[in-house]
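These notes are about the structure you will find just below.
With one protein chain removed, the remaining protein chains of the complex are shown where they sit.
Each chain carries a letter (A and B) given by its place in the written order, and its residues are counted from 1.
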Amino acid sequence: MMRVVTGNYAAAYAAMRARAEVVAAYPITPQTFIVEHIAEFINNGEMDAEYMAVESEHSAMSAIISAEATGVRTFTATSSQGLALMHEMLFIPPALRLPIVMAVVNRTVAAPIGIWCEYNDAMPQRDTGWMMVFVENNQEVFDMIIQAYKIAENSDVLLPMMVCLDAFILSHTVEPVSLEEQEAVDEFLPKYKPHVYLLPEDPMAVGTFTPPEYIQEVRYQEDVAMRNARRVIARVDEEFGEKFGRKYHGLVEKYMVDDADVVLITLGTVTSTAREIVHKLRDKGKKVGLVKLRFMRPFPEQELREIAENVKAIGVYDRSVSFGSGGPAYIEVRNALYGFDIPVINFLAGIGGRDVMAPDINLMFEKLYMAADGAEKKNIIWIGTRGVEP
Amino acid sequence: MMTIKDLPLEDYFTSGHTACPGCGPAILAKVIMKVFGKNTVIYTPANCLLVFGGTYPYLAWKVPYHHVAFENTAVCIAGIRRALKRMGRDDVHVIGIAGDGGTADIGIQALSGAAERNEDVIYIMYDNEAYMNTGIQRSSSTPYGAWTTTTPVGKVRAGKTEFKKDVPRIMIAHNVPYVATACISFPNDLLAKLEKAKRIRGFRYLQILAPCPTGWRFPPEKTIEVGRLAVETGMWTLYEYENGVMRINHKPKMIPVEEYLKLQGRFRHLSEEDVKRIQDYVKRKWESDLALCRAYGGCE
Partner (left out) sequence: MLAAQALASAAFHDGYYGVAFPFFGAERRGAPVLAFARIDREKIYQKTQIYEPDCVVVLDDKLVDLVNVAEGLKQDGIAIINSSKKPDEIELEREAKVAVVDATTIALEVLGTPITNSAMLGAFAKATGIISMDALEKGIMDIFGPRIGVERAKRNIEAAKKAYESTDIGVCKGGRMFEKGKKWLPNWDELPIGLATRALKTDVGLVGIGSFVENKTGTWRTFRPVINKEKCVNCLLCWFYCPDGAIKRVSDGVEVDYDYCKGCGICANECPVKAITMVR
């Protein structure tokens, strides 16, 4: 059923279609509508789930960790400070191997306090063991939450996933979304079969105090699971495409990359704007390409190396900063491209929710051409910052 | 009413755990499991019980056991309960057993939230009046004057300068179905309260005084004796609050507090004036417990 809905609605609707059984959440702008919609679905009898209106995000994550450990599918959503407050709890599901799915509406983390889009909430969670996907539009919000459960619950993975959507640009924007029927989703996503549970007839210890003789092996299990996820993400995307006719190409989407001289790597909604710019530049005879970096975890190392084989310069767009070192996506891309002798440049823009406009993206491609010719020496370029020459 | 003789032989918290000799909370864990039995899920936050009840790969619990973190016991057990409800398992008891630090300090937000939502769980605070697992640091449940490693006996200041936080009253203010205080030294009262908690549905809070020989600095054989004196001096009142009615279950003999204090190394440094201050506190506490009991219709 095609409807014109917000990203928040698409997220809530996907949680319902995935048959999440326990939902615990705490309201925070701009995630609020997700929890409101879920409460409405439940109170209208459309969704059959336990709703826990907890007193903090820390408790929201705690509640669904324990509910998932008991043996049911769960869902939560948060933003910004809420994700930061959850930080301590984020380490738990990857280690206990609980396939939780969470929507993260990316919002700047104080100070200064703001409510608009920045990735400094999600990026610092990269080392917790969660899979992280950044989406481009509201359809992808819906589709990736459904896919996320299937990927996370795969027995070779069993890791949680956060589906990251841009504050306001997606969360509060309506656009047409195909909200799939329950039967179709059920066929794609089977009933959850937990591998851990808390039931007296088959008692298990889930989360014991553990000495060094075992913790390193647990970490290795997590590492292997994250590596396995690369393969499973690609396969689930294929299956999803066959079922619903929409594909996202796994960890990265290549857009006009094959014959490109220079490529720009983007995350989130900036990708959409960049697509248009790529078209315009192509019309002018410029061979530019775009790489939509979908997953920050697992990170598409191999895919990026293949792309780097045939281009003269790579730009990486970041919506947050690791101070003094550039943006997190840039740092990861450089790490993936170890040994390559081509310029890799970081573009920092849209910080704090500022719009990333067409001229900004044009400028990025200009800089990439300059870098390819050896005329641009800066590695990290702040775009649109008053008083800073880009 | 259940008495000691009615308790089953079977232990679902086994021997072989690594608690200190004379550990009060170990007694409590054993007794809780004798009352609740097989059909129980246990959650413990970070505390002594986490460590002495299980160090991987070994575990004393014979029932499903879960730990997530320190400050979220109440909401984790609520999460378990909600999931069990989805699975149609209303027959399973869900119990969180947290210490006083994990309850009165870092855990109070999750506790208050779960109580306000009247989550259908049992929350047991074993009160040993300090952070024992990390090496005897003061909590808000540590009594006035007590030595701990963060209220050391120094040249210009000695012991805790604040009185014990009254968490049971905070829980009564949440208007939950059941709040009870108990002490391991009063077996029949303790068993009656655990039994009652087992029958009632909704949020149940029990705060059970469980002396710690290591942290309170008394010989391990005195654990029960010290607990008994805590009650008989009026330092700790045994009462329960059930569906809006409060009852005091034991009228203390009001033995002078000195008898209680002198058994414990943690009070060794107290001046006469300190002891008098504690005696005054006990008097006020008892009077206000009585007043509260009258207000909630359980006492003449």
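Here are some notes:
Methods note: a residue touches a chain if its C-beta (ideal position, glycine included) is under 8 Å from a C-beta of that chain, and two chains touch if they have at least 3 such contacts.
Since we're looking at a predicted model, the values are computed, not measured.
Contact with the chain that does not appear here is found for just one residue of A:Y51, A:Y192, A:F209 or A:W382, A:F209.
Between the chain not shown and the residues B:G54, B:G79, B:G113 or B:G234, the one that touches is B:G54. Residue B:E221 is the one among B:E221, B:E259 or B:D280 that touches the chain not shown. Shown as candidates are A:V196, A:M226 or A:L368; the residue that touches the absent chain is A:V196. Touch with the hidden chain on the side of chain B covers residues 4-5, 7, 9, 11, 13-24, 26-27, 30-31, 48, 51-63, 65, 133, 184, 187, 213-214, 219-225. Against the chain not displayed here, chain A makes contact via residues 95-98, 158, 195-196, 202-214, 217-218, 220-221, 224.
Just so it is clear, only the chains that are shown with their structure count from here on.
Per-chain Cα centroids separate chain A from chain B by 43 Å.
Across the complex, chain A meets chain B through its residues 21-22, 24, 49-50, 52-56, 58-59, 62-72, 74, 88-89, 92, 197-200, 203-211, 214. Contact residues of chain B toward chain A in the complex are 38-41, 43, 50-51, 54-57, 59, 61-69, 71-72, 75-80, 82-87, 89, 92, 109-110, 112-113, 116-117.
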